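Every protein chain except one is present and positioned as in the full complex.
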Amino acid sequence: MASLDAPDTLWTLDHIRQHIEEGLPLVPLFNIDVIEASPERGAVRLREGEHVTRPGGSVAGPIQFALADVATYALILAARRDEAAVTVDMTINFLRPAMTLPLIAVATILRGGRRLFTAEVRITEEATGRLISQATTTYALSQPV
Amino acid sequence: MASLDAPDTLWTLDHIRQHIEEGLPLVPLFNIDVIEASPERGAVRLREGEHVTRPGGSVAGPIQFALADVATYALILAARRDEAAVTVDMTINFLRPAMTLPLIAVATILRGGRRLFTAEVRITEEATGRLISQATTTYALSQPV
Amino acid sequence: MASLDAPDTLWTLDHIRQHIEEGLPLVPLFNIDVIEASPERGAVRLREGEHVTRPGGSVAGPIQFALADVATYALILAARRDEAAVTVDMTINFLRPAMTLPLIAVATILRGGRRLFTAEVRITEEATGRLISQATTTYALSQPV
Partner (left out) sequence: MASLDAPDTLWTLDHIRQHIEEGLPLVPLFNIDVIEASPERGAVRLREGEHVTRPGGSVAGPIQFALADVATYALILAARRDEAAVTVDMTINFLRPAMTLPLIAVATILRGGRRLFTAEVRITEEATGRLISQATTTYALSQPV
């Protein structure tokens, strides 16, 4: 997507949060909040909400995938200001059922290259700190630096 | 989840569709239909609907993940009648932006073992046949055969 | 690696085989033969040889990884003539133990883009046709087209 923003857009946490909520309607739909976006880390929180369970009552895989993807996108917006970056692939390991909300997903950089940006994401229960799932994902950047 | 069904539950397409729509609220929310469930193949269709786009207007990654996951779950219900099977991991490759709905996701068996069930999923635009994304996923079965 | 070849190098099967055997010493070491390289498919065969087993006597995972990687590289050489393409990531699913050599690995295109090239690989026992493992891999091309 061509950027509509001026080149000097300030990609502050507030701006990143607003950009994501407008561009990704499933983010407000599922009560996902972007809580951190710095050049080193992106983080989101899944609060109580509807529609997020799977058979058995735990948080469904697609919701966890969304947390990992959005945390990484917030990281890339802060680190590279590249809103047209796109997900190339993701591998997600579901380690334990997530029974207790909120969940926190934190994305950190494995490698930020010219064209590709690879991150690791860990999703934990906020109350217990238990590791729920782990993902690695690669994005293609639209604006090679 | 312990099965509430009698052992002789008929896992017909209608029963599988109903089971999935009740257990996974994001399925009706996103207008995902289970359209095939046999011991060889599971398939779902994403119809027009709200909430499914990402920045740029294409279908968001988490929605595609949901299609792949539900198509595989439908396959496992038909092949193994194991409603308590859980996703261990999934790798998804996003190949092209999906601009035209409906999308079709078809899951086929790579290996159906005693404890693990591995499937490949291909997601295409129904109108054009273009391959949009491809996934492989492993489920843990709850009832080793 | 900067190409030493003239731009009009003919990437025939023989040239591809020779290029791979010289550049990847583990290919002759393990008796891996490049048997097909066309713009649509790359294929290699693992013949009888030493050093390839794991505890239990089946073909070790790293050898299967090598088959998948080399089959994809042969495909990319034939399709793009890009000898400096590099593996970005690979996911490999080990489905059944490989007890009977030779093995055949066939790589096919999922998407050949300007910068990224994604392939699927299936490894089978030649004698039985049994599917042993399946992989998806993305390469970064060095010469965007």
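When the chains are written out, they are named A, B and C in that same order, and each has its own residue count from 1.
One rule holds in what follows: a residue touches a chain if its C-beta (ideal position, glycine included) is under 8 Å from a C-beta of that chain, and two chains touch if they have at least 3 such contacts.
All values reported here derive from a predicted model rather than from experimental measurement.
**Student:** Quick one: which shown chains sit in contact with the chain that's not drawn?
**Tutor:** When the entire complex is considered, the left-out chain reaches A, B, C.
**Student:** Who touches the missing chain here, C:Ala66, C:Ala79, C:Leu110 or C:Ile123?
**Tutor:** C:Ala66
**Student:** Which listed residue, C:Val34, C:Val52, C:Leu103 or C:Leu116, touches the chain dropped from view?
**Tutor:** The single option touching the absent chain is C:Val52.
**Student:** At which residues does chain A meet the chain that is not included here?
**Tutor:** Chain A touches the chain not shown through residues 91, 93, 95-96, 110-111, 118, 120, 131, 134, 136, 138.
**Student:** Touching residues of chain B against the unshown chain: what are they?
**Tutor:** The list for chain B reads 88-89, 91, 115-116, 138, 140.
**Student:** Determine and list the chain C residues touching the chain excluded from the picture.
**Tutor:** Here the touching residues of chain C are 1, 19, 23-26, 29, 50-57, 60-63, 65-66, 69, 83-84, 86-94, 97.
Just so we're on the same page, only the chains that are shown with their structure count from here on.
**Student:** Which chain C residues touch at least two other chains?
**Tutor:** 91, 138
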